[in-house]
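Coming up: subunit A.
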Amino acid sequence: METILFNQIWIIPLITVLACIPISASRAKLLRGIHTASASLVLAIVCFLTYRVYSMGAAPATDAANPLLLRFFIDIPWLSLFNAHYTVGADGLNMLLLALTAFIVWAGVLVSYNIKGNQKVFFALIQILATSVYGVYMSFDLVLFFVFYEMEALCMYLMIACYGSGRRDYGGKKLTLTLAFGSSMILATLFGLYFEGGVNSWSLMELSKVTFPMEFQMWAFPLMFMGFAVSSSLFPFHFWSPDGHSSAPTAVSMLAAGVMMKMGAYGCLRVAMFLMPEAAKFWLPYVVALLIFNVVLGPFIAIRHKDLKYITAYSSISHLGLIFLGLAAITPIGLRGASLQMISHGFLTGLFFATIGMIYERTHTRDITQMGGIMRKMPFLGVGFVLAGFAGLGLPGFSGFIAESTIFIGAFQQPSTLTRFVTILAILSITTTAVYILQTANRMLHGPLPQKYESLTDGCFREKLVIVVLVACLLFIGVCPGWISEMLDWSIAPIFEKFL
Partner candidate 1 sequence: MNLLNCLILAFLLFGIGVWGLMRRRHLIGMLISIELMLNAANINFISFAYFTAHDSTAGALFSIFVIAVTACEMAIALAIIVTMYRRHKSLDADQLRELHD
Partner candidate 2 sequence: MINDITLSYLIFLLPLLTFVVNGLFLGNRNAKAAAAFAIACNGLAAASAITVAIHYFCSGYAPQKAIMFDYEFLPFAGSLVAKIGMLVDPLSIMMLVVVTFISFMVNIYSVGYMREDRAEGRFFSLLSLFSFSMLGLVAATNLFQMFIFWELVGVSSYLLIGFWYHKPSAVSASKQAFILTRFADSFFLLGIVLVSYVVGSFDFSTINALSLHAFQASTVNLGLCSVSSAEALFIGSVLIFTGGWGKSAMFPMHIWLPNAMEGPTPVSSIIHSATMVVAGVYLVARLFPFFAACGDTLTIVMWVGAFTMVFAAVIACTQKDIKRILAYSTLSQLGYMMFALGACKIHQVYAVTGWTASTFHIFTHAFFKCSLFLIAGSLIHQVHTNDLDAMGGLRKKMPITYICTLISVLAISGIPPFSGFFSKDEIILAAFQGHHYVVFAVALFTSGLTAFYMFRMFFLAFHGEPRHEGVKAGHVHEDFAMTLPIVVLAVPALLSGILGKGLFEKFFVPGQLHVPQLLKLAHAPWIPFAAIGVAAIAIAIAWFFYASPKAKVQRALDSTNRSGIYKVIYHKFYFDEMYYAVVRQFIFGGIARVSRAFNDYIIEGLLAFCVWFIHKLGDLVRTAQAGYLPFYLGTLIVGVLLWRFFGQLPL
């Protein structure tokens, strides 16, 4: 029963899209209703399943086909021509990521009620994007994984270029092509994994039993890791995200920064590091050097920017750098911290982009030097933004602090010189994060109120609901992190065992 529900997570969005085909685009109200309903339904399902996974813990180690002890595990042949299977399952990590996605998608649907243009197509694209993300997190078969992973390219360009703002075509192309570049690197290595593995299977469980020849790993791992890292905007492949996010519509920025950028890090952890641990041990200490840009220089660049979305994009870059710091630590705490950061940053950046989008809808500018004092006119949105900022600078009580401190402590356990050095830099750079966040909040919300903003209104119920829910998630993780880290630990254990 629960297994069936689990598969509904990615089926329901597609069904929604099909169901909306006969409805004419002019009946926007109906369409919005349907999509909101389906998103909420998925959210409910995911929350229930997350609770179940939490309460049940790992599956009993009876099924030999399921060494990762996944819940809701299904494995049925799909494309027999190249032994692709439909293999899905849930452990703590991807269940939590699914929950994150469900929340962000739900919020994304809610915030884009009054988007310009053909809403029928837009919501359909959102649902397809949601499907792809859900699928990526669910699937344990590499072909299935890649199919879902690459599906995003289908939607992103159209969503950004047709519904975005600013240099939308440029931003959309940059984003889509860079991500496609990354996934092509992944695809190239996937074939290598299949044929070098020699087990005639794409399933992660089967391949994880194989020890790949070192000379293969030495070139395959960097290629694959970088391919995944592109979508997590690891330096030097970060350039797509500021332009992409700034030109995308609110919901797309939320989805892109909130969940899509996590897919890369998830892939690094779940596929690249899991399958090729020996090469990972060799390469990751060098990867850390790249993080100096992400973690240390990213905030500085954010300081120099005036556009809210650019600032947020660079803050995302620095936060995702922390994820990689946690991964590169190759310690249980580091990996857990990285996963925590994936989840927490998802909510955080979702909240960020949501509030920014709402404020932008009212002020029609994202230039913080143009704004000021709007806290008085829209206290709710202002408070939402400030809370997002506090969560971003790692304030205790919010999930960000938990994730970051876990990453720092975990990364410090890694004795390699470079990692230690970068970790110290990263810890010291929490100040810069504070600088740009406070500077943004002060310029935008505080100070005297310009004449032109006298007529601004505060958020409506729908928007308030989104903000409240996201803040609640941040606080919930931040105040009682015990259960989530417990869920993550048993999910990460098999991955870490490969490194012992």
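Note that in this section a contact is a pair of C-beta atoms (placed from the backbone, for glycine too) under 8 Å apart; a residue touches a chain by one contact, two chains touch by 3 or more; residues count from 1.
Criterion applied: all candidates are chains of the complex that A comes from, given by their letters.
Everything numeric here is computed off the predicted structure, so don't read it as measured data.
With subunit A as reference and 1 or 2 as options, the touching candidate in the complex turns out to be 2. In the complex of the two chains, the subunit A residues touching candidate 2 come out as 236, 238-239, 297, 300-301, 303-305, 331-333, 373, 375-376, 379, 390, 393, 395-397, 401-402, 405-406, 408-410, 412-413, 415-418, 420-424, 427-431, 434-435, 438-439, 442, 445-449, 481-482, 485.
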